[in-house]
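One protein chain is absent from this view; the other protein chains keep their places.
Up next is subunit A:
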Amino acid sequence: MNENLFTSFTTPTMMGLPIVVLIIMFPSILFPSPSRLINNRLVSLQQWLVQLTSKQMLAIHSHKGQTWALMLMSLILFIGSTNLLGLLPHSFTPTTQLSMNLGMAIPLWAGTVVTGFRYKTKASLAHFLPQGTPIPLIPMLVIIETISLFIQPVALAVRLTANITAGHLFMHLIGGAALALTNISASIALITFIILILLTILEFTVALIQAYVFTLLVSLYLHDNT
């Protein structure tokens, strides 16, 4: 049992050395590269999943946007696998760290914005003012649109961090409560345990959904700018 609720979120060390980089690189081992024309079942299943996701995600993009296919697919696979691996007991989830999520969100968002200003400068500047705005409201709306633009990477990162951290904390709390209640009342402990199982199922879906939402939003920002 951890000393307090937040020890599972501290960056892990082994014999004094930080191993967080190894933990971040670990999910890549779980995705074998296809090396033959017709692969084994696992690799074929992986290829089918990646093809399904990439077709759905890249259907809306222009030719320029589709050059980001590798980046978007890597992003969804990385975040999804990292979140799912974090549901193993006593494991460390890199996506609970705001620094890591900002490290993913800021370069990708800035990449989309710079792409927009580079290839479609007028259209990118036009995004700061919605169509049909009354003239007296223009200055205020430009300020609001600028703020909403700069909030996008922060929102991306904080959304992922908060969802995953809150889920893990909640599971920790409910698990602790179920354990404490076994000595007090078996029936209430059983109800708490059922709640814990339902919460775990919810966390599996949240892990996948948050990966999809992060990637979809980056894809939408790219679509707006290409």
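The definition used in the following text is that a residue touches a chain if its C-beta (ideal position, glycine included) is under 8 Å from a C-beta of that chain, and two chains touch if they have at least 3 such contacts; residues count from 1.
The definition used in the following text is that contacts and distances are computed from a predicted model.
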item	value
Complex member absent from the view - protein name from UniProt, among "Glycosylphosphatidylinositol anchor attachment 1 protein", "Protein YIPF3", "GATA amidotransferase" or "ATP synthase subunit ATP5MJ, mitochondrial-like"	"ATP synthase subunit ATP5MJ, mitochondrial-like"
Hidden partner chain, touching residue among A:M15, A:L37 or A:L70	A:L70
Which residue of A:M73, A:I106, A:L149 or A:L179 touches the chain not shown here	A:I106
Absent chain, residues of subunit A that touch it	67-68, 70-71, 102-103, 106-112, 114-115, 118
